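A single protein chain has been omitted from the complex, and every remaining protein chain is retained in its original position.
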Amino acid sequence: MALTIGVDIGGTKIASGVVTEDGRVLDRALRPTPADSPELVADAIADAVAELARRHAVEAVGLGAAGFVDETRSVVRFAPNLAWREEPLRKKVAELVGLPVVVENDANATAWGEYRFGAGRGESHVVCVALGTGIGGGVVLGGELYRGRWGMGGELGHMQVVPEGLPCGCGNHGCWEQYASGNALVRRARVNAAADPSSAVRLLELAGSPDAIVGQHVTDAARDGDAAALAAFEFLAGWLAQGLADLAAVLDPGCFIIGGGVSGAADLFLDQVRADYAARLTGRGHRPLAGIRAAELGPAAGMVGAADLARVR
Amino acid sequence: MALTIGVDIGGTKIASGVVTEDGRVLDRALRPTPADSPELVADAIADAVAELARRHAVEAVGLGAAGFVDETRSVVRFAPNLAWREEPLRKKVAELVGLPVVVENDANATAWGEYRFGAGRGESHVVCVALGTGIGGGVVLGGELYRGRWGMGGELGHMQVVPEGLPCGCGNHGCWEQYASGNALVRRARVNAAADPSSAVRLLELAGSPDAIVGQHVTDAARDGDAAALAAFEFLAGWLAQGLADLAAVLDPGCFIIGGGVSGAADLFLDQVRADYAARLTGRGHRPLAGIRAAELGPAAGMVGAADLARVR
Amino acid sequence: MALTIGVDIGGTKIASGVVTEDGRVLDRALRPTPADSPELVADAIADAVAELARRHAVEAVGLGAAGFVDETRSVVRFAPNLAWREEPLRKKVAELVGLPVVVENDANATAWGEYRFGAGRGESHVVCVALGTGIGGGVVLGGELYRGRWGMGGELGHMQVVPEGLPCGCGNHGCWEQYASGNALVRRARVNAAADPSSAVRLLELAGSPDAIVGQHVTDAARDGDAAALAAFEFLAGWLAQGLADLAAVLDPGCFIIGGGVSGAADLFLDQVRADYAARLTGRGHRPLAGIRAAELGPAAGMVGAADLARVR
Partner (left out) sequence: MALTIGVDIGGTKIASGVVTEDGRVLDRALRPTPADSPELVADAIADAVAELARRHAVEAVGLGAAGFVDETRSVVRFAPNLAWREEPLRKKVAELVGLPVVVENDANATAWGEYRFGAGRGESHVVCVALGTGIGGGVVLGGELYRGRWGMGGELGHMQVVPEGLPCGCGNHGCWEQYASGNALVRRARVNAAADPSSAVRLLELAGSPDAIVGQHVTDAARDGDAAALAAFEFLAGWLAQGLADLAAVLDPGCFIIGGGVSGAADLFLDQVRADYAARLTGRGHRPLAGIRAAELGPAAGMVGAADLARVR
């Protein structure tokens, strides 16, 4: 059975793995990301790939990187974390490893992994929304990864949902990811706790002060029934549902997959997302409701997806 | 050369035409829409098709209808104007005319017509936005009409752009088409004229009173430099640009086509749409700018698109 | 008993009356407003006053005018309807009639009338909100009419309630009177009827079309249970309550009086205003609730109030 390597290039580490045709990870290699020297990233990748290629017969390599990847899956136009501009990553790595290479946006790779081997199995039209610092979006349409005309499709977190809203790292205001992401959840929990400490007793017990609240505190306090933490999840659920309803108006997918770190607390908010989505969907009553599911593959989804996308079909 | 018939089923008339492979309309037939008797619409269509089929050798028939059409292009799930619910239009018409029939959403047919023979020629990823009473949306991705999992894709006018905004006919609040459509333009012009009649001298001269303003008044007054009318176009342009930027975040198309009745005044607002779009696009500076163009085919786009979609390829 | 004359200078007519110390109108005189010749308004007023003064022994004259009146109650700084700028109305009329004259903002005069002889009797801190084309505001604090440092206090309708909201005649956006006035009620009813005609059957029966809806239609349809009309009143009530809650944060009045044409339909919305106000008032639970009452004097309130304000005390 043909094997490929998937590489997830993160801000702090580069996670590589040998992946089978049915999505299993046979072997792994880890390298720190030379974040201060972006020009050394290709060398670190090649080093990890070489290690794995010595132990397994692999056909190709798929790289997942945060940033804008061009439509030929070759060049990283812009990567905020690594300060890349028009980086010819495919060419660099291919020359170093002597294998076919493709580059993919990391959220696209994650979506593909979930579509092929995770919560999206059996679907044809899948929208994946990964909630972390921001929102990582990936879209599969008619069984194919959707990249857009120039590879920039699926930047779902940057739809504007609030006119003149909160500033976003992209330079705009009111982007969806400022209202429905892990960061947004924490920010809301802090505001709630500061506005009414009496509603946030457990949350403040865990965190010490509003400013010290992090995501785990919000999840833990919500499980203990803390009102401020639960209200933060309601806020997240409401905005998540709104954005999904907006995407349904455009894409009419068969299912949505909610991933990212926050999805570990899916039991705390996914039912409300489903209810709010059903209440806000345009044309409701005249169309089927898309499924809304938690991701299944966890952090490996990006590596597995990138490996699979490298496979020649 | 193979010919097909396209049919545009409107609220007041049914426009049919014989269309060539390169998008020319050779012949036409018109029937009034039996709006009070939706069950007679299929008969009226068949009658017009029969008339055209007597004069031309045609291969197939494409029907464009306002409403939700299922993904098999057979059934109209819901048509607000004709009170259809789960109407098996394809089967009905096919039995009456003895030709292969497909049913398409009218805005999808329009988008396809512009993609194949109009402002979208040579593009692969096209988003068409028709500004009328509301917004009619159609999307072509990778050279294929995009329908979504259940045929409900491309309902672009129902993305929410203002939380708790104006009520929409779809039952939601704050939908894009309440801010960027022909109706929205007129509504804004009326508000502007009522708020400050001294800025709306020409507009009020044409219309008589704020309540009597219609679209043509706004266009004519704007051409004469009326401040209230120009401000209404600026309002339209700003919201149109914002929605296009949102769609670019999701779809990254190669071009947008602006159609519908308002597009006849494209010279009054399209440059501002382009400027606002460029200023609001997420990732601007790191990606190409999609073209923003006025539609070219006019009211025939839907008929021509429906005819072409009926063609076996 | 000492008598004074009150004059209500409207856009189409000038209504004058002889008023007793306890607020009864003994006699009236009416003149058309020479709207095209603002310089003739003083003559028309003097003419009516002279007529009344021939029949009654009067002490003084109070004039109520729409517009900004300076803090010395002498000069109309700006009157949108009559195109006055820095009009020395007190001096002009006093010279013509040979009696002491004061000029008041018409909404202030109305508030004073209701405070002295209407719904505000027995109160010390009263906020009067008259719902018409816009919002006319008048404030009585500690038993005295509140004018502000320069006579411009009480322009309540121009608090901003929606950032970047609807344009207002004052040149700003999002003013309260764009959301809570007779005009706002009608505008909302039109939008509701256009968005969902099936919810507006009675309203459209009365009006013919959404654009033809006027205030009386909304009231009549609401009384008949029309959903779109009732929703328009709910919209009005919600925004009215929000503005009253904002005013209570600043002024903490003992009661609010709701006047103007719309107050004839007070039974349709005042209970909801009270409920929404109680739910939104800052500090609720720790403070008494101000009364919210319909005005009692009707259109005569302005004339009666102006007459009473002219009285030397």
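Note that the chains take the letters A, B and C in the order they are written out, and that residue 1 is the start of every chain.
Please note the rule applied: a residue touches a chain if its C-beta (ideal position, glycine included) is under 8 Å from a C-beta of that chain, and two chains touch if they have at least 3 such contacts.
What you are looking at is a predicted structure, and each value in this text was computed from that prediction instead of being measured.
Only one of the listed residues, A:V25, A:A50, A:A194 or A:A266, touches the absent chain: A:A194. Residue in contact with the omitted chain (choice from A:P34, A:G142 or A:G171): A:G171. Among C:I14, C:V93 or C:C175, the one in contact with the hidden chain is C:C175.
Residue in contact with the omitted chain (choice from C:R28, C:R223, C:R280 or C:R311): C:R280.
Between the chain not shown and the residues C:A35, C:A50, C:L96 or C:M152, the one that touches is C:M152. Within the entire complex, the positions of chain C that touch the omitted partner chain are 68, 77-78, 85, 123-125, 137, 139, 141, 146-163, 170-172, 175, 242, 245-254, 280, 282-284, 286-288, 290.
Contacts to the hidden chain, counted on chain A, fall at residues 166-169, 171, 183, 187, 191-192, 194-196, 211-212, 231.
Within the complete assembly, residues 163-164 of chain B touch the chain that is not shown.
The criterion applied here is as follows: only the chains that are shown with their structure count from here on.
Of all chain pairs, the one linked by the most C-beta contacts is A-B. Distances from each chain's CA mean to the overall CA mean are smallest for chain B. We define each chain's centre as the mean of its Cα atoms; on that basis chain A and chain B are separated by 34 Å. If you average the CA atoms of chain A and of chain C, the two centres end up 56 Å from each other. Separation between the centroids of chain B and chain C, computed from CA atoms only, is 45 Å.
Listed for chain B are residues 171, each touching two or more other chains.
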